[in-house]
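Removed: one protein chain of the complex. Kept in place: all other protein chains.
Moving on to chain A:
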Amino acid sequence: MDNALMLKVREGDLDKMGLLFERYHRELFGFLYHMSGQPDGSEDMVQTVFYRMLKYRHTFTGEGSFRAWMYHLARNVLADFRQKHKRSAQQYDLANYAEKIAGGLAADEALHKEQELAALREALASLSPDYREVLVLSRFQELKYEEIARVLGTTEGAVKVRVHRAMQELKKFFFSIEQ
């Protein structure tokens, strides 16, 4: 279905890109947001990814899924973004949450949850992009390992190993932050 739409775009029916935007912009934004931690930057990147889909539409062969192709382009855009903002590359945008952690009242249930969430975010942000990527793709984007392997251009086995190591790392960071 999505492949058929994208093939139509490739053949010159550019309006069909509107349908693909409606269907995928949230998912794409989610991926870019969890990878970069920057909502504004992610909105810009969503735009860039869709622009590149139009510009390089003839590289979509229809052999793989549209989704895999989208993530492939998104990763390139993300790499460019990281290159451009190298100084703040690893800086997850935590400004909003730092205040909340700093606030006293630890006994308050809601606040405790908020703190826990902030710790989790920070742990995720501390992961290397390679580890963060497999977690975001499998946990948030709900891609199957097989699909992730296609997006990353590797084997399913390698993806599993990476997910395992990423979870180990995440655990280590999370518990060190929480304590």
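Side notes on the structure shown:
Just so we're on the same page, a residue touches a chain if its C-beta (ideal position, glycine included) is under 8 Å from a C-beta of that chain, and two chains touch if they have at least 3 such contacts; residues count from 1.
Heads up, the rule we're going with is that contacts and distances are computed from a predicted model.
Per its UniProt record, the hidden chain corresponds to "Putative zinc-finger domain-containing protein" from the list "CU044_5270 family protein", "Cell division ATP-binding protein FtsE", "Manganese import system permease protein ScaB" or "Putative zinc-finger domain-containing protein". Even with one chain removed from view, chain A keeps its contact list with that chain: residues 10-12, 14-15, 17-18, 21, 25-26, 29-30, 33-34, 39, 43, 46-47, 50-51, 54-55, 58, 61, 116-117, 120-121, 124, 135, 138-140, 144-145, 159-160, 163-164, 167, 170-171, 174.
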